[in-house]
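Below is the structure I would like to discuss, written out as C-alpha cells.
The complex appears here without one of its protein chains, the remainder shown in place.
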C-alpha cells in the first residue's frame, strides 16, 4: 500500500475510485461471441454476474422475477415497503411525486409502518413460484428477529446488508447477532456486507459467508461521506477485499468466498472496472432503477434516506432509459454506459483478450484520475 | 512528512484538507448508545466536544447560554458588536440586509465603534447568571488592554484568538503581549490560537495554554488564502499539532494540551475527520450560524470581514436549517451533514467500533481526494 | 513506470493525458522560418505530419484531395457513407439536422446500408486522379473481405483502424485476419491501430506495419471510457509506444516504425505535445471537422457512434472555424488553438530551439495537471 503521512500524528493509505482507473487492452483481442459472463455461487448458477440491490426503487417481487429470468439475481429488501404494506403502490406513487424539500421527512413517516412477517412470507413465495432463484435481504439489526420466517418461506440466498456490517458487533444493552453461529446454523448460503477493508472482509469471510458485499456509502443515493466522514473508494476497496479472498482461501484450505462490488457502479464501465479489481459479481442499484419496470418510477433511494434520526442518503432522480432487458442485454441506442451493460462487459473482455470473468480479473489497469 | 521539491530553490510539505481524507470502518462495530462524546478541559466537563466560535454571527449572550445548556461551550467575541453597542440588534438587522457590494464597507463602519469595558462585564455576567460555563475571547492585540476586566467579570475559560497567534510576537513600536507570563499570572485556563504547524503549536503549548486552536483562514467566511497566500489544509494541520501535543507531553512530564480544530468544519463529516486526525474538540462557526437562534440571521462573518485596511473575509449567506438543538442533537430531516452533528459523530464512532473520543483519534483513515 | 498499488489484489501504472503535461523552452530559440515540419513514411513525403482521420465528418473524397494538396494525407473510411451510398449528401445533411435524442438510433439505420465494392473503387480512383497520395481505411473485421478491391483500385497507404487492433485476434467461430501474413503479402505500406501500450504496439510492429496508430477511445466523439471502462491517457500511450519503436528498431536491426498519435488532439497545443512524447505524425479528427469544407457540416462522429448493438461514441457539435487552409496554415484570428495548427507547431519548435520533428521529440516537458 502507498501509505501517506497526513501529518505528524496520522498516516493513511492512498485509495482510488473507479473513476481514477481504466482498463487497457494489450497484445491479444478476442471475438465477443466467445466470451462467457457466467457466474456461480454455492449451488446457484447465473448467466450474468449481476445482483439487483435490495432497495425499494429497484427490486419489487415482479422485478426480482424479471431479473431472474434475464439471468441475474434480484434481491428483495425485506424491511422495505413490500413487507410494511399489503399494497405499496400508493406509497411508491407518492414518493415519486414528493417535492424535494419534503421528501426525506415524508419517507421517514412512510417507512415507520411496522414490518409484517406474513408479508415477508408472501413476497418470497411469490418470487419462488416464478421458478427463479430467490434472494432476500435483512439488515443485521433485524436478522435475528426475522431470519426464521425468511428461511421457512423458502429463500435460496440470504443477504445480510447494512451500511457497515462487521464480524464483531459490540453492544452493552442488546444481544448482538453472532454472525458466525448464525451462518453455521443456517441451511442457505449467506452473502454479507458492506465491508471495505482487507481486515473487515477477512473477518466476515471467517464467519462462513458465501459472499461479501464490498462498499458502504458509495452509491448514487448516499451522502455517507458528507454526514459520517466515512468513505471507501471502490477500486481500492474491491482490490483489498480480493486480497483478503486470496489469503482466506489459503488460510481455510481452499474455501472461495465471492467478492461482490456494491456501490459506485453507475455505468457499464464501472462494472468492468469492478471485475478488473477482483470482483466476482456486482450488486446494482441506480443503473437498474432506470428501468421502465423499476418500482421507483425514475427515482432511486436506499434505507439511508429514511433513517428516522440521521438520514445519510437522498431520493435522487435517475430517469428512465429502457426496459430491464435493454439495460442488461441491449441493443443500446445511447452511448452513456447505461444500457446493454452485459454487451459492454462482453466487449471489454473481448477487446482485452479474456474469455471468462475469473481470468478477466487479471486485466491490465492504469491509474489516470483527471481525464474524464 | 512527504517533502516535495517545488523547484531548485524551494521545498514544501504535501498537506491535506478534510475533503482529501475519509475514515473507514474495520473489523468491529458498536452500538451507538454505548458511545460517549464527553470532553473535559481543566476542571470543566462537557457532554459535547463543541465550542461555538467567537463570531457575531454565531455567539450572542443568548446563544452562548443555549449552547452551554445543550452540552457545549459558547465563546463570546469581546471585540464584536455586543461590547460596542448597548443593543446591537439594529446593527445585526442591518448587516443581514446589506446589498453584497456595500457589505464590507458598511461593516467596517459599524465595527469602528469603540469597545466599552462596562459592556464586557455585563455580557459575561449575563452568561454566568444562567449557570453555564463562561467562555469569552479577545484578540492578542487587545488582550493586555481588556484581560483584567474579563477576569474580574468572571470568565471561566479565556480564549485568545487571532488569524495567527504566535508564542513570540515582535514589535519595535509597541510592547507585545508576553503570552507565557500572561498565562502564568492568570487564574483561568487559556485556549490560544490559531496555529497550524507543529513548531508554532509546540511553542504555544510551552506558554502554559490549556488548549490550542488549530487553523487560520480556513473557514467558510475567509479569503485569507487569496489575500495573504496563507493557508493550512486542516487534516494535516490537526495531525501535525496532535504530534506536537504528544511530544510536548513527553517534554513537560505529562501535561496534556487540548487540540481544538478551528476552521474548515462545514459538515458533521468534517467534525468526525478532525477528531480522527487527533483533535480533542472542535470550534464551530458556519454550521452553528445556520441555527434559527443564531444572531447572524442566516449570514456568517468573522473579524477578517471588517478589517479596516485589509479585509480578508466576507459576509456569506449560509441560510437556516433548524434550531441549535436540531443542529447538535437532531433528529435530522435532511442528509447534508448540517444537522444532528452529534448523532452523526456518535454513529461514526459506533460504525468504526470506538466508544470514546480519545480512542476514536486512532480510527483508520484513507487519502482519497477526488471522489466527492 | 511509476506503478501504484490500487489495493492488495491489484497494481497499475500512473498514466498521463496531454492536458497533464506542457513543453518548456530552454536555453536556445530559433527563427520559425528555419523550422521544417516535413514527414516521410515509406516512399511518401509530406510537408505536414498530419493525417486526416477516416471519419465521415472529416474525410470525403473532396477533402482528401484538399488535405493532400495542403501537404497532409486524407484517409477515407471505406466503411462509411461514401461506400454505402452512391451520393451520401442526403444522409450527411440529415445527420447534421437530427435532434439529439434521435441521432444515435437514426445513424444506426443509415449505416446499416451495405458497403458496395464498386463504390470503394470509384472513391479511390477519384482521389488518385487528383494527383495526391491516396490513403484509405478498413476495420480489421472487413479487411479480408475488401482488401483486394482496395489495392486493385490503387491505394497508396493502407490503414487498418479499429478501436483496438491487436496482432493476435482469437475467434472460435470465424477465421481471423492474420495481420503478419496479410501485410507481408501486400504491396503497399500499412498503418495499423489503435494500440496504446508498449506490448500491444511491439506486437503490431512485428507484423511488418509501416506505422502504428496510438490511442483508442480518446477522441472528442468517444465515450469508450464510460461504456467499456477502457481508456489510455495519450501522453503516456504515445511515450510508451515510442519506447516500443526504439526497442523494436534494435530487435529488427534498424526498421523504423512510425508512431502516429490518434485521439485526444483537440488543439494545436495537443499536436505539439504528441510529438514531444515521441509521435512522428498525428491523425486528426475533430479539429479538421471544424473546416468549412468538412462533410460533417459542424458535426463530428466516428464509427463508435453507430455501432448497432453497443454505441460507444456520439455525434458532437464542433462548429466551424475556417477553411482547411486556415486551420492548417493560418493566418488565425482567434487564440484558441483551433486554427493555424502548423504555424503553432512551427512556433513551438522555434521557441524551444528545434529545427525538425525528429529532434523535437526530445524537447523538455513538465508534468503540471491542475493549471488550465
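Quick notes
Each chain gets a letter, A, B and C, in the order it is written, and its residues are counted from 1.
Just so we're on the same page, contacts are C-beta pairs under 8 Å (C-beta built on N, C-alpha and C of every residue); 3 or more make two chains touch, one makes a residue touch a chain.
Everything numeric in this text was worked out from a predicted model, so none of it was measured.
Seen in the complete assembly, the chain not on display touches B, C.
In the complete complex, the residue from C:117, C:154 or C:353 that touches the missing chain is C:353. From the options B:83, B:149 or B:164, the residue with contact to the chain not on display is B:164. Touch with the chain that is not drawn comes from one residue among C:34, C:93 or C:118, which is C:34.
Take chain B: the residues that touch the chain left off the picture are 4-10, 12-17, 19-20, 104-105, 108, 163-174, 176, 195-197, 199-200, 202-203, 216, 223, 225-233, 236, 304-305, 308-314, 369-370.
Of the residues in chain C, those that touch the hidden partner chain are 1-2, 14-16, 21-31, 33-34, 198, 235-246, 267-273, 276-278, 330-337, 340, 343-344, 347-348, 351-353, 364-368, 370-372.
Just so it is clear, only the chains that are shown with their structure count from here on.
Overlaying chain A onto chain C using CA atoms gives a rotation of 90 degrees, to the nearest 5.
Overall, the chain located most centrally, as judged by its C-alpha mean against the mean of all protein C-alpha atoms, is A. Separating the centre of chain A from that of chain C, both taken as means of CA atoms, is a distance of 40 Å. In this assembly, the C-alpha centroid of chain B lies 56 Å from the C-alpha centroid of chain C.
In chain B, no residue reaches two or more other chains under the touch definition.
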